[in-house]
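Input: a single structure, listed below in structure tokens.
All protein chains but one are shown at their positions in the complex.
Chain naming follows the written order as A, B, C and D, and within any one chain the residues start at number 1.
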Amino acid sequence: MSLFELFLWSFVVLALVATVLISLYGIAKRPNLVKKLIALTILGDTANLFVILFGYRLIYPVAPPVLAQWSESGVKELLRKAVDPLPQALVITAIVIGMAVNIFIAFLIIQAHRLYRSVDTREIAKYGGE
Amino acid sequence: MEHAFFIVMGIAIPLYLSAIVIYAIRAIRGPTVPDIILAVDCISFDIAAFMAVLAIYFKSVFLIGAPIILALWAYLLDMYVAKLLVSKEEER
Amino acid sequence: MSTVLFALGSAMILIGGLCDLFGAIGLLRFPNFFLRLHAATVGTIGGAVVPLFGVSLVALGSDFLGSMRYPIAGASAITAIIVLLVAPAGSHILAYAAHKAKLIKWKKVCDHLEAKKP
Amino acid sequence: MIHLVILAISVLIGLVFSYLAITERDLLKAVGFSAIQAVAYAIAFYLLMAPDIVLAYVAISVGIYSALLIFLIRKTGRYEV
Partner (left out) sequence: MKRTLPLLLILALVVVFAYLFATKGVISAPTELRPLGKFYLEKCMIGGDFAAGSPEAVTSILWDYRGLDTLFETSVFFLAIIGSLMLFSFKVKEVVREQELTLVVRSVTKIAAVMILAVSASIALHGHLTPGGGFQGGSALAVAPLLVLVAFSRKILETSGLSLKRAIVIRSLGLMGILLTALLPLTLGGYIMQNLPIFPKYIADQLTSGSLIFYNVFEYLAVGAGFTAVFLLISIPEKNFVEEEK
């Protein structure tokens, strides 16, 4: 593997790590609840991308793990160039369930806005929450 | 023929990539909200075409379903934002 | 026959790439939103519909794809038709909303929409 | 080789736009930025040979999630203090 390929691969991994750190900053430090929701979604997407990245193979004739037509040689060919199917199966449910949980959080934010007339955590903290 | 196709790829992929990067710069600089949404639109359709080109590059028939979905979905954001802007204007 | 299809499709893919680049430069350089809409049309119709039809022609003409060329050709043609249908509607509604919400400062020469309003 | 370059560029766009989406004060602009991030991640999933996930991810994050955020902004107010 050449140096440039290694550099690009490390760049991809480190950029994802940086995205995770930025979204953690957004979750922890931004006062607005809607902004916290956006940061939470970015964190979830980046984590999913990481999981997929672990199942990838850095070769050129690479294929998704689906067989077009069954034959003995076709299966051998597929095993030579297919990526790992297990992380993909885990991530599909994670995306849809994460969306459902996000909808639940959004409804909670609307409820907070009805009660306190604000979505700013500093404003809400004035009402005496511990 | 495969060789000729890879030469075409070598010219076309940098064009698409530079176009996507320039659209992204417009989205960063865009002064108003419609500018950003317009850049999102352009990027989405561009990437839909790019995905179809890459499906031949990877020689896989299973990858061709993705551009249909992306092209159908790309104009949703326009409609949401337009609805928000129009309704804000009505309430005023 | 297949060579002709392949050459035509490749040319369309390259034209699409060029249209995309020009549309992007126009989107970057034009001064206000309504002018940028024009560049965006070049970027979407020229830059997405033309190469999608080109991909379908290339897929029909290339032998190295084997039997999977017909699904690729059909799906990319359908995608092209969808883009042709959907992209103008998106631009239209965005321009309508931007005009109605009075977001953009621009030098008017003639504004039919404003004249029609009571 | 070339697909690794495309992957790096898409992840870079994702990084830049997630930073912009998190630091932006106008929430409507932040929705636009996060939509660009979603599209960039969609092509990253595509290059990592996961067409199943592209189908789910594009529908969720471009179609449904931005609608959810815009309804939320419409109910709670557009500007972050």
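What we mean here is this: a residue touches a chain if its C-beta (ideal position, glycine included) is under 8 Å from a C-beta of that chain, and two chains touch if they have at least 3 such contacts.
Everything numeric here is computed off the predicted structure, so don't read it as measured data.
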item	value
Contact set of the excluded chain (shown chains only)	A, B, C, D
Among B:5, B:23, B:45 or B:62, residue touching the chain not depicted	B:62
Residues of chain B in contact with the chain not shown	62, 65, 68-69, 72-73, 76, 79-80, 82-83, 86-87, 90
Touch residues of chain A, complete complex, unshown partner	1, 3, 5-7, 9-11, 13-15, 18, 22, 54-59, 64-68, 70, 75, 78-79, 82-86, 88-89, 92-93, 95-97, 99-101, 103-104, 106-108, 110-111, 114
Positions on chain D contacted by the hidden chain, ascending	12, 15-16, 19-20, 23, 51-52, 55-56, 59-60, 63-64, 67-68, 71-72, 75
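By definition in this document, only the chains that are shown with their structure count from here on.
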item	value
Distance between the centres, which are taken as Cα means, of chain C and chain A, whole angstrom	30
Interchain centroid distance [CA atoms averaged], chain B/chain D, Å	12
Centre distance in Å when chain B and chain C are each reduced to the mean of their C-alpha atoms	10
Multi-partner residues of chain B (each touching 2 or more other chains)	20, 33, 37, 39, 58-63, 65, 74, 81, 83
For chain A, residues that touch 2 or more chains besides their own	62-64, 66, 68
For the chain A and chain D complex, residues of the former touching the latter	5, 8-9, 11-12, 15-16, 18-19, 22-23, 25-26, 30-32, 34-35, 37-39, 41-42, 45-46, 48-49, 52-53, 55-56, 58, 60, 62-66, 83, 88, 91-92, 95-96, 99, 102-103, 106, 109-110, 113, 119-120
Sites on chain B touched by chain C in the complex	1-2, 4-5, 8, 11-12, 15-16, 18-20, 22-23, 25-26, 32-35, 37-39, 41-42, 45-46, 48-49, 52-53, 55-56, 59-61, 64-65, 67-68, 71-72, 74-75, 78-79, 81-83, 85-86, 88-89
For the chain D and chain B complex, residues of the former touching the latter	2-3, 5-6, 9, 13, 16-17, 20, 26, 28-29, 31-33, 35-36, 39, 42-43, 46-47, 49, 51, 54-55, 58-59, 62-63, 66-67, 70, 73-74
